[in-house]
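With one protein chain held back, the other chains of the complex are shown just where they sit.
We just call them A, B, C, D and E in the order they show up, numbering each chain from 1.
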Amino acid sequence: MPMPVAIYPGTFDPITHGHIDVIRRAASLFDAIVVGVAGSSTKAPVFSLEERTAMARESLAGISGVRVEPFTGLLVDFAHAVGARVVVRGLRAVSDFEYEMQLASINRRLDASLETVFLTPAENYSFLASTLVREIARLGGDASPFVPPNVVAALKAKFG
Amino acid sequence: MPMPVAIYPGTFDPITHGHIDVIRRAASLFDAIVVGVAGSSTKAPVFSLEERTAMARESLAGISGVRVEPFTGLLVDFAHAVGARVVVRGLRAVSDFEYEMQLASINRRLDASLETVFLTPAENYSFLASTLVREIARLGGDASPFVPPNVVAALKAKFG
Amino acid sequence: MPMPVAIYPGTFDPITHGHIDVIRRAASLFDAIVVGVAGSSTKAPVFSLEERTAMARESLAGISGVRVEPFTGLLVDFAHAVGARVVVRGLRAVSDFEYEMQLASINRRLDASLETVFLTPAENYSFLASTLVREIARLGGDASPFVPPNVVAALKAKFG
Amino acid sequence: MPMPVAIYPGTFDPITHGHIDVIRRAASLFDAIVVGVAGSSTKAPVFSLEERTAMARESLAGISGVRVEPFTGLLVDFAHAVGARVVVRGLRAVSDFEYEMQLASINRRLDASLETVFLTPAENYSFLASTLVREIARLGGDASPFVPPNVVAALKAKFG
Amino acid sequence: MPMPVAIYPGTFDPITHGHIDVIRRAASLFDAIVVGVAGSSTKAPVFSLEERTAMARESLAGISGVRVEPFTGLLVDFAHAVGARVVVRGLRAVSDFEYEMQLASINRRLDASLETVFLTPAENYSFLASTLVREIARLGGDASPFVPPNVVAALKAKFG
Partner (left out) sequence: MPMPVAIYPGTFDPITHGHIDVIRRAASLFDAIVVGVAGSSTKAPVFSLEERTAMARESLAGISGVRVEPFTGLLVDFAHAVGARVVVRGLRAVSDFEYEMQLASINRRLDASLETVFLTPAENYSFLASTLVREIARLGGDASPFVPPNVVAALKAKFG
């Protein structure tokens, strides 16, 4: 049985050490990980799709078996397009958990062959959310404990 | 990269359709699944380790790539013994989630190379727990919507 | 004692099979159910109050004892206006639960005679939320597993 | 349509002001409430089935439309026996919620015509659990803010 | 050891009886409480920073050891500026809890000497949120059970 390709979808607005930790763990379990950067969203991201994709690519350059692709339609269509039958998601907190269960159920209904697997980041990243990182940068705080150097620079350029 | 062996540990007192659903999903993701039936426990199981192992073996006989083994020590030691570096766990509810996060953290501390992945059963099994199945059987109810026929028979023999 | 009239309030943006399932259950418990479509809201609905009311009316036409009314003020005032002393709400997840407990407490404080009762949809609708249905439709996905045919058509007209 | 009979099942070890508050609310919604005191349980109650039934009867004597019955089998069988098609349960906390969702799903599977409705007690009873009341009484504390006078006396006789 | 100064930060849009209850409790534990009204926010408050600060000052005028200050940067910088090494937060519900844990972890990472302590309001305020108060006022309801008279007046002026 060939090892499955997995996608790790998200908004990555911006990518954090918590995301990277989950991707490293996923990369040790699956032959190939496609990090899918979601384009259109009702969330109104601070960074453009191109910026978010570029930041993720730079941040993940050193991890073998991982590539980054933007996508703009349904997750299940993106999975088909890249030949994935596994979706990887990180779980940090109870509130994550319920939303993720909803998404996993919806995706299973849209495509019964798509399986969602959940991984947990290291505990010292369990509190980390892109929302909080953006808030810290917006208020002039130091985001370097939470995101890689290229993202620190991008946050400064955006909010400085 | 060879595909990882995964263990799916539990008390299985008794195995339910919910467990079997998770095992089927796991078997589609990993080359080999070792279902680990935990022997000693502070829970005082209703069925003996031998009974629980036998019921699981019968219930899973038709799923390729799956074998059932009892174990009595630490989960991390069992994982080493069978050459697994992945632990599969099912997630149904928030209360599951927190306990599972604790276990995953503890196991990661005991062996950093052991990764825990979470799968979710079909929604119609999301309410299913061995505790409730035993309670129904104990009160003379029909457990056949929840467990396979061999387990129905074992419950009747135990509680009938 | 005459059987109480109950209201089932919501935004219904749009009505889903999950809402309809809860309404069917409520209709078997109470003499009359008034489905209250909330007009003004900080949520900025995708469909207008008239559209949401019309979609709900079409979707519920076959269920006896149920009628649909828009309302624009406080829930407690709407309850008085239609002679209801029971509010019915659906509970799917923990996050629902806490928000609903808040609302029930607030409404009890505003009118101590108004009782809130909670029902749960069938498990296969437990993941269903109008937000996710809109997102699927917006991305060009098929919403027909989640909403009735008239709503599928309305979603296509809105997002197509 | 005749108004449905509802059962309110529990261990009532012992009955508290929180239970009584939920029963009063239920009695205003349904023609008849049968409070079902569960006999056999893996919980090993402190009070016998007879004691728990008697305490509940005394505590609820003044509420019209309410009667108390012990039962020892499945909840669905008890519901049939008393002609009820509604189960009432109180919801206080998230941990309640998940267990109650499990029970409601199991009971719906065992008997699709049995509907579970949830009510919430007044906020000042939201923390109240029989377990805590027993612990306070066992340690010599004053249980009178939490249970009616007849139960205070029974707790003193048991633990004094 | 001199008793620590504590800050109680929030948006206070507007201040409610729940906030005031927590502040009274905090004032009995610490020598001085600085209520910090957060200026900039992605939340887009209904009341301006000046209005929110003024309402909080009026509402808290009678509580000794409490003063109110607006702030616009990072919480950790505000804490340094006022000489506080303790952050007080109120906990009402599970959803609060997780967000608060995230914030406490982030702040601990930004400044390891800053400790967050959590207090719980009286149960009859456990459901109270500024969001719900604004919604009631916006719909023409009576907010006086939830906020002090000066805030009732301000809500009427804003939404009337």
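Keep this in mind: contacts are C-beta pairs under 8 Å (C-beta built on N, C-alpha and C of every residue); 3 or more make two chains touch, one makes a residue touch a chain.
Please read all numbers here as calculations on a predicted model, not as lab measurements.
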Subject >> Neighbouring shown chains of the undisplayed chain, as defined at the top >> reply: A, B, D, E
Original post:
Where the complex has a chain not shown, which of E:28, E:48, E:131 or E:144 is the residue touching it?
Top reply: E:28
Subject >> Contacting the left-out chain in the complete assembly, out of E:63, E:81 or E:101 >> reply: E:101
Original post:
Can you list where chain E touches the absent chain?
Top reply: 1, 3-4, 25, 28-29, 31, 86, 91, 94, 97-98, 101, 104-105, 108, 115-120, 122-123
Original post:
What is the set of chain D residues that contact the non-displayed chain in the whole complex?
Top reply: 93-95, 126-129, 132, 135-136, 138-142, 145-146
Original post:
Which chain B residues touch the hidden chain?
Top reply: 40, 42, 72-74, 76-77, 94-95, 98-99, 101-106, 109-110
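Definition applied: only the chains that are shown with their structure count from here on.
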**OP:** Taking all protein C-alpha atoms shown, work out their mean, then name the chain whose own C-alpha mean is nearest to it.
**Re:** C
**OP:** Would you mind working out whether chain C and chain E touch using mostly the same residue numbers, over half shared, or mostly different ones?
**Re:** different
Subject >> Of A-C and C-D, pair with higher C-beta contact tally >> reply: C-D
**OP:** Would you kindly say which chain has the C-alpha centre located farthest from the C-alpha centre of chain B?
**Re:** E
Original post:
Roughly how far is chain A from chain D, going centre to centre by Cα mean, in whole Å?
Top reply: 46
Original post:
Which chain B residues reach two or more other chains?
Top reply: 94, 123, 126-127
